[in-house]
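Below, a portion of the complex is reproduced, with chain positions unchanged.
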Amino acid sequence: MQRVNWDSHRAERTGIAEAVYCPGKSAGVLIEILEHHLKAATSVLLTRLDRQVYDGFADSYKAQMEYHEQGNIAIFNKKDKALRDSEICIVTAGSSDLRLACEAQVTLKYYGYNTPVIADVGVAGLHRLLNRLDEIKKYKLVIAIAGMEGALFSVLAGLISAPVIALPSSVGYGVSENGQAALSSALSACAPGILTVNIDNAFGAATAAIKICQQFLQSE
Amino acid sequence: MQRVNWDSHRAERTGIAEAVYCPGKSAGVLIEILEHHLKAATSVLLTRLDRQVYDGFADSYKAQMEYHEQGNIAIFNKKDKALRDSEICIVTAGSSDLRLACEAQVTLKYYGYNTPVIADVGVAGLHRLLNRLDEIKKYKLVIAIAGMEGALFSVLAGLISAPVIALPSSVGYGVSENGQAALSSALSACAPGILTVNIDNAFGAATAAIKICQQFLQSE
């Protein structure tokens, strides 16, 4: 039985190549995927790759892997090439959100974008955000990451003309357990121009941002 | 069978007299309550009193009733007396929250407080809030009302030293239907000093504020 069915043309079709979401995949399936890419001389992004799964790979695989533990993400079999400066910036409400910032940043890097992270500017200390506003305003698109009550999304969207991709983070407890309150805030924010992805879906936020840039900029 | 059991000493015990929550009470029970207060020459607050229930009362009852339709609330059988200026102010995120501001304001009035409402300062237009900040800072206690994503609670609490009583408003749809998102935001806000009441519980927000004032100010 064939266990994996390559969607080889996804990049041509949609602009984004198929990535590997690791949870639930057996070691055998993961190796099959890596071997496929080695043979095809293609690269691939591995998301939600826990440290212990990474550690279990043979050294020959690790040698081709750029692993970012903070973001549980790896780039496999890709040649380094120069990055272009991004039209996108990543903003986080707290330092607990850096794991998602890392996952988004590495995804963007895989597609050739060099993207800055402006960290820990949550609205409980509003001036932290206001102080960085001029910097944020230089970008055409903002990925905002927040857990708890997710108030950053509305406040930011009310201050800038860039659209905001809201990425709720599973930081919190009680009613904000698992990012539920932040997700609700993102979806129900009063300020227009907020677009939301699933809780902790940093890969999704980054690839949506890339699709926007590809559509509007590279087709010029 | 006795249908109503007077808690006549609640004011002495807790500082707040028993009020009448009207939904689910039959017309007969409501009349029995009004008659009781007429005979005892005592006043009472009626909350969640819909226009059509109010309209159904005999004129003799209405004559003793100060009814505020916007807030669905009435003061019954109370002599007017001078109000003291409040240490409390009421802040609303939108103009749809004025119905709750009214309910809170009338409750405070019943207890002798003259309380200002600073309306429509939601964070989608942050300057609206910042413009009124000096005024808000004059008060020792703030009742903040917001629906939708309820981002006002965190932002405000991060800017002032007064504690914030967060009153989530059932304004919204989809994931913020019935005030759920605003409640979650209030409870999970990062900024310390936020205390929450149930969705639409303007009476509860006002009476808690009164108890704080009574405890800390009137016992001096």
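Details
Chains here go by letter, A and B, matching the order in which they are written, and residues are numbered from 1 within each.
By definition in this document, a residue touches a chain if its C-beta (ideal position, glycine included) is under 8 Å from a C-beta of that chain, and two chains touch if they have at least 3 such contacts.
As the structure is a computational prediction, the values presented were derived from the model and not from experiment.
Because all chains derive from one sequence, the complete complex can be expressed as a copy number, which is 8 in this file against the 2 shown.
Here, only the chains that are shown with their structure count from here on.
Averaged C-alpha coordinates give centres for subunit A and subunit B that are 43 Å from one another. In the complex of the two chains, the subunit B residues touching subunit A come out as 93-94, 122-126, 148-151, 153-155, 157-159, 172, 174-176, 180-181, 183-191.
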